[in-house]
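Remarks on the structure that follows.
Excluded from the complex is one protein chain; the other protein chains are retained at their positions.
Showing subunit A:
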Amino acid sequence: MRLPRRVPWSSITELDQVCSWIYSDGNDTEAKVQAIQRLSAWKAITTLPHALESTLAILTVIVQDTAQEGSSSYLLTRQAYASALIRLVNGLVDPLQLGAYARSIASIAAQLGLPAWLVELRHAATHEDLPSLELLREASREAMVWLLNNYFIPALNPSAPLKTRAPPLRPLSPLLSQYKGILKITTRDASLRSQYKAETSQVLRDIERWVAEAKVAADISAATLEWDSSGVDGPELEDTRARWALDRLCDVLLEKGGLVPLSKKKRVVSTNPFQPSASILTIWTPLLAHLHALHPSLQHVLLYRIISTLLSNPMAPDSTTELETISLDATDRLRDPSYDMCLASWAFWLISSGSGSADPDDEMAKMEEAAVALVTGLGPSVRVDTDLRA
C-alpha cells in the first residue's frame, strides 16, 4: 500500500489561490504579503515541497526590497537575495545527484531546464564576490517565472503537459562510434595502445556519463518520484531509473553498427564455441566489462533486450521510436538472418562467458532464465532459430 503525502493545503484550490496571489498582479504587494503569510503558516504545518519553500524565500526578499527603496543596508538585501537563489538551485539539483560521484550542477540544471546563468550566479554568490543588486533582482524575477512554469502550472493542472519539456537525451551513437573507431585502431596495432590510452578512457567516461544523464532523464520522463519517499521506496526507484537508463543504452548497442557490425561479412559468427567473431569481441568486451563493473545488472538487461529483439517481428516498428532517444530511421532497422544470428551469438556469449564468472551453477541459472524468457516469448508460434540452445 502506497502511503499518501501530507500536504499543507486542504484542497488544491488553496494552492491555486496562493499562486494567483503571487502571480496575477506583479504590483499588488498586499496580495504578495498574503501569500507570504499563508506559505509561512504552511511551513509550520509540514515540510514544504522545495519549490514552495524557495518561492517563499524569494518572494519575501522581493516584497522587502520593493517596500524599502532607499534602505539603510543594501548588503542585507543582496545577501537575502543571494541566499534564496543559492538554496533554490541547490535544492533542485541535489535530489538528482544519484551516483557515487558528483555530477556538475550545470549539467543537471540543463536537464531540468533551469537557466544556466542562475547556476553561474549560484557559484558566484557562494564562492566569489557577491553579485550586484541589479543582477540579483533580475535573477529573482527569472526564478519566480521559472517556478511558475515548472512548479505551479504542472502542480495545479496535473494533466497538462509540461510547458518546457526537458531537452531530449543527447544521442549515444556518436560516442559509440567514436569508441569503436579508437578500439579498431588499437586492436589492429597494439603498439598504439598507450598512445590512445587517454582517449580510450575519455570515451569510456563519456559513455558512463551518458548513462548517468539517462538516469536523470528517466526521472523526468517517468515522473514517478514521490516527494515523501522516506527511504522506503528509494531502492526500487533507483532500480527503475537505472533499468531505464540501461535499456536505452542497450537499444543503441543493438542497432546495426553497434554490437552487430554493419557489414554482413563481419557478422559471421564462430561456431565452436557459439559466439561473435574474435574481432567483434575484442572491440566490445572492454566497454561491456567497464560498464558491467558500474552497473551489475547490465548483463541481464542486455540479454533480455537481445531476446526480445530476436522475438519481435522484424517488420514491426521498433519500440525505441516512441522514446526520447533520437533513433535511426526505421528502414535501417530492417533485419536479415545474419543480424539475428549475430545477436543470438552475443546472447550465448553473455550467458556462457559474459561476466567471466567461473561458477557453473550461475551459468546454469542464467541459461534457465534465458530459456524461460525464450519459451514465454515464443509461445505457440515457434519461428526463431533454436540453435541458440544447442
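Keep in mind that, in the parts below, a contact is a pair of C-beta atoms (placed from the backbone, for glycine too) under 8 Å apart; a residue touches a chain by one contact, two chains touch by 3 or more; residues count from 1.
In this text, contacts and distances are computed from a predicted model.
Engineer: Assuming one chain is omitted from the figure, identify its UniProt name from "Mediator of RNA polymerase II transcription subunit 8", "Polynucleotide 5'-hydroxyl-kinase GRC3", "Centromere protein L" or "ATP synthase subunit a".
Structural biologist: The record names the chain that does not appear here as "Polynucleotide 5'-hydroxyl-kinase GRC3".
Engineer: So one chain is hidden, and I want to know which residue out of A:Trp21, A:Tyr81, A:Tyr151 or A:Trp210 touches that hidden chain in the complete assembly.
Structural biologist: Reading the full complex, the residue touching the unseen chain is A:Tyr151.
Engineer: Quick one: which of A:Gly26, A:Pro174 or A:Pro296 touches the chain that's been left out?
Structural biologist: Final answer for the missing-chain contact: A:Pro296.
Engineer: Suppose we count only contacts with the excluded chain; which residues of subunit A make the list?
Structural biologist: 1-11, 36-38, 40-51, 53-54, 91-92, 94-95, 97-98, 100-102, 112-113, 147, 150-155, 158, 223-231, 234-235, 238-239, 293-294, 296
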